[in-house]
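Yeah, one chain of the complex is gone here, protein chain that is, but the others are all in their spots.
Every chain is named by a letter (A, B and C) in the order it is written, and numbering of its residues begins at 1.
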Amino acid sequence: MKRSIPLAIVMVGGILFMIQYFIPHQYSQTLFDYYTEWAPLVGAFALVLGVGSLSRLHSHKIKRKAKNWQYSYAVLIPLFGVPFFALIMPESLGGGIMQTMGGDRVTQGVFDFTYMNVQVPIQATMFSLLAFYIASAAFRAFRAKSALASVLLIAAIIVMLGQVPIGELIGKWFPKIGLWILRYPNLGAKRAIALGVGFGMLATQLKIIFGVERNWLGGAGE
Amino acid sequence: MTETIGLWVAALFTIGIYSFLYKENPLYRLAEHLVVGVSTGYGITVTYTNVIQPRFVEPIANGEPGAWILVVPALLGLLYITRFFPNAAWLSRYPMAFLMGAGMGIGFPLSMKASVLRQLEASLIPLYETGMAWDVVIGNVVMVLGTLAALIYFFFSKPHKGPFFGTGSKIGIWVIMVGFGATFGFTVMGRISLLIGRIQFLLGDWLHIIK
Amino acid sequence: MLRKVPALLLALLLATGLAWAQGEDPPPAESAETGETAETAEEAALVGEVEAEITASTVSSTLGDGMVAPGNIVVADYPNDAGDGLLLYFDPGSEADNENFAGYAIYRRTLGEEELLLVGTIDADEGAEFVDGYDPDFIVEPGVQYEYQVAAMYLNGAEVPSDPVTAQEVASGQIYHAGKTRVLVGCVLFLGLILFYFHAAQRGVEMYLRPIAGIEAIDEAIGRATEMGKPILYVPGLSTISDVATIASITILGRVAKKVAEYGTPLLVPNRDPIVYTIAEETVKQAYMEAGRPDAFDKDSVFFLTQSQFAFVAGVNGIMMREKPATNFYLGMFWAESLILAETGSLSGAIQIAGTDAVTQLPFFITTCDYTLIGEELYAASAYLGREPKQLGSIKGQDACKGIIMAVITLGLLLALTDIIAGTETLDWLKSVVTMPIVD
Partner (left out) sequence: MSIWEKMLNLDRRWIFLLIGIACVVPFFTPLGLPILPSAEVLGIYDHIEGLGPDNAIFVGFDFDPGTAAENMPMGVAVLRHAFARNIPVFITAYTPLGQGMAAMGLAEVTDESTPDYFKYVYWEEWAFVREQGIIDRAEIEEAWIAEGNSLPENASGWVFEGRDVAMLGFLPYFHLVILGMSSSISSQYPTDVGGTPLEDMPMYQEHKSLREIDLAVTTAGSSACMAWITYGREKIGLPIAFGVTAVMATDYFIYIQSGQIIGQMGGLRGAAEYETLLMGWSGDGIDREAYASTPGKAFVGMDVQNIAHLLIIFLVILGNIAFFAGGFHKKTKLKGRR
């Protein structure tokens, strides 16, 4: 009941839909249509997991006054505040969500404001920090310690020069060689890796369907 | 008005995060936490308005014929909540199993086709045809041999010895390194692009110093 | 194992060859217009078949002004579908030469009904074929008898309709999709090989895996840390336990921890995922037990840092600067933080061993670390060290499939060379054996 039925569902569902692919008949198609209609609805509720564990973790932190507990409010307030304003508050009080953002319809609500001015700049800036780290690592860590590492670095430098317009000023052939590397040796290597990854993925799918791989069951008690 | 305030808030957070490069500080920590809360809150809202409302609430409220059957997937989805009650947590495996099993089953033949057979098909190319430029001919040879050699490198059932496996795996690792070099170069470009994007925001949208 | 490869290859070629020979892709028949895509080629081929089957049903109505309506309408079941498509094919009338010709309108009604519904149009340059049933507003029901009418449309709005024709076939669903045989062969082969090696591994059949150079480096690096009397840092990736790389890393952690326990070297294992943390702790404890030194296990050596990606990195960097570990292991799944970790490690003078299947991070590890397990080498290393039948069987099964791919590519190379030297077209033959139609 706790483990065997979910495992059986996975196995039956997996085998059924694996075979379904080869059967174009209408009954098989109907089954498939039901699944594509239901799955997003079922999947939508998975968000509950994220919301639940976040709120539990941070309310615990606040209760225990753990290190940096004040910041937990910065998680919890927008977590509930954003949907509250978007779905419940009237538009006159900063509620509502954008209808379509085309044209000059200025967005006013809390929902749009937090997305545009909090979420977007923070996430984009966090990622852009890596530009600084890559520069520092370029100087302090990327070493041509061996023949293979040297090949890697040389190919990288050619590609880097080939990608920027100034590369062509330095040497006419930089962009050409850069593209050649991308289209041929790079492609050969990546195809081999993709095939390996492809087989790995297929094997994992099979392991899950046949119940060999059961990690996904984890953390919900025996 | 709101727009101006928004720009300043966005600029404040942008600079606040860059201050991390100098030293870890409270503004950075605040931003780090806010982004988690806002993105999840945003996710709840969009999921409700795009999925639950049009696919469940509205059909039932409008009394569409046959809509009652939607109660089944909705109840199944609701079982996720049991995850937070240790005694009933196992029930949350049911919706997972529903999505996982069929998802894997649907994906299996399609992945086989897109990631394996299509790639095999694409590596069977003529090395030379009349009128082909020399760099393309060399390229084709390098590509096909490269794929083969790199596959040999990742083949674990034979020792890397002898003309086929020994030489093959050596060529393989060289080709792989050239491929990684390309990735390296592109990654550098990508990371810098993200920084340029933020500078465009700070100097352009916020300060209007540049176009 | 390798001895089996040719036989397997033969089976593959045989199976696909058979399917191919059975003519599920008939040679493209001549058609009024030659479509470039495989889709139209297929349809054209199909039309050829239908033409051969059905001879009668010629309704060409002659109208005033010498205009001849489209005629010879042939309706056939669309193959390999759920019984929701019909293929319509007809001979153009006199409109084909008319400069005012705008296209065709296709009308349909269920047999016995009065009203004809417009179910679709064909542009003037799209030929004289139509697939009915794609429009969700005018679906084709399986088993229903329809009547069709084709009208030539002119720019001035005039229509020259043909007589209604009763469809020669009704739509029906097929039990097997003949165009998917190659995928089926691929799936069955893969499934068979994986299951075969699973069982072999579980029966305890000895399986050869070539020695992986990285394992040597792991032992040596542990030895070095022991000599220096400094701790070892082991980061099992930043992902969850559902990631294959994390699972592989945990297996290797077990092995490293055992060696560490034997030598009595301190070990530090920071974690980002709470579930991975509990599993890592279990694994290390177990390893100390196996080494016969459960008392030496320090509970604080495996710890949870934080879930935030960059905060985690900042934490690990702090450990590297304070504790100055002699050896750093980064094995598992890494994202953008790989670079920051490896840079700090290299500055602290540690020996670094990395391994991940994240292709975009590998270049940074290769240029920064002393040894890197590339992609599948990580899985293989874990299977090699762990000797777990499941893992071993899976690696062997995938290897067998890679062997088949390698054999086909080698064959392709040889045939391509033959073609250049002898001017034959053998590669085209091999390609046609593996090529699948674009559309299912």
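Everything below uses one rule, namely that contacts are C-beta pairs under 8 Å (C-beta built on N, C-alpha and C of every residue); 3 or more make two chains touch, one makes a residue touch a chain.
Predicted, not measured: the structure shown is a model, and the values here were computed from it.
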{"item": "Touch partners, limited to displayed chains, of the chain removed from view", "value": "A, B, C"}
{"item": "Candidate in contact with the missing chain, chosen from C:79, C:142 or C:214", "value": "C:214"}
{"item": "Absent-chain contact - pick from A:7, A:160 or A:206", "value": "A:160"}
{"item": "Missing-partner contacts on subunit B, residue numbers", "value": "21-22, 39, 42-43, 45-47, 49-51, 54-55, 99, 103, 106-107, 110-111, 113-115, 118-119, 121-122, 143, 179, 182-183, 186-200, 203, 210-211"}
{"item": "Subunit C residues that touch the omitted chain in the full complex", "value": "37, 39, 134-137, 213-214, 216-217, 220-221, 224, 347, 349, 351, 359-360, 370-371, 438-440"}
{"item": "For subunit A, the residues touching the chain missing from this view", "value": "32-33, 35-37, 39-40, 43-44, 46, 98-105, 115-116, 119-120, 123-124, 126-128, 131-132, 134-136, 138-146, 148, 153, 157, 160-161, 163-169, 175, 179, 182-183, 186-187, 190-191, 194"}
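As a convention for this text, only the chains that are shown with their structure count from here on.
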{"item": "Top chain pair, ranked by number of contacting C-beta pairs", "value": "A-B"}
{"item": "Centroid distance [mean C-alpha coordinates] between subunit C and subunit B, Å", "value": "16"}
{"item": "Whole-Å gap separating subunit A and subunit C, where each centre is the average of the chain's CA atoms", "value": "19"}
{"item": "Residues of subunit B touching at least two other chains", "value": "32, 36, 108-109, 112, 116, 120, 123, 144-145, 147-148, 151, 154, 176-177, 180-181, 183-184, 187"}
{"item": "Contacts with two or more other chains, residues of subunit C listed in rising order", "value": "180, 183-184, 187, 190, 310, 359, 363-364, 366-367, 375-376, 402, 405"}
{"item": "Residue ranges of subunit A touching subunit C (in the complex, touch as defined)", "value": "18, 21-29, 126-127, 129-130, 133-134, 136-137, 140-145, 148-149, 152-153, 156, 190, 193, 195-197, 199-200, 202-204, 206-207, 212, 215-216, 218-219"}
{"item": "Subunit B to subunit A touching residues, read off their complex", "value": "2-3, 5-7, 9-11, 13-14, 17-18, 20-21, 29-45, 47-49, 51-52, 55-56, 70, 72-74, 76-78, 80-81, 83-84, 86-87, 89-90, 92-112, 115-116, 119-120, 122-123, 135, 138-140, 142-151, 153-154, 172-189, 191-192, 194-195, 197-198, 201"}
{"item": "Subunit C-facing residues of subunit B, complex", "value": "24, 32, 36, 108-109, 112-113, 116-118, 120-121, 123-128, 144-145, 147-148, 151-152, 154-160, 176-177, 180-181, 183-184, 187"}
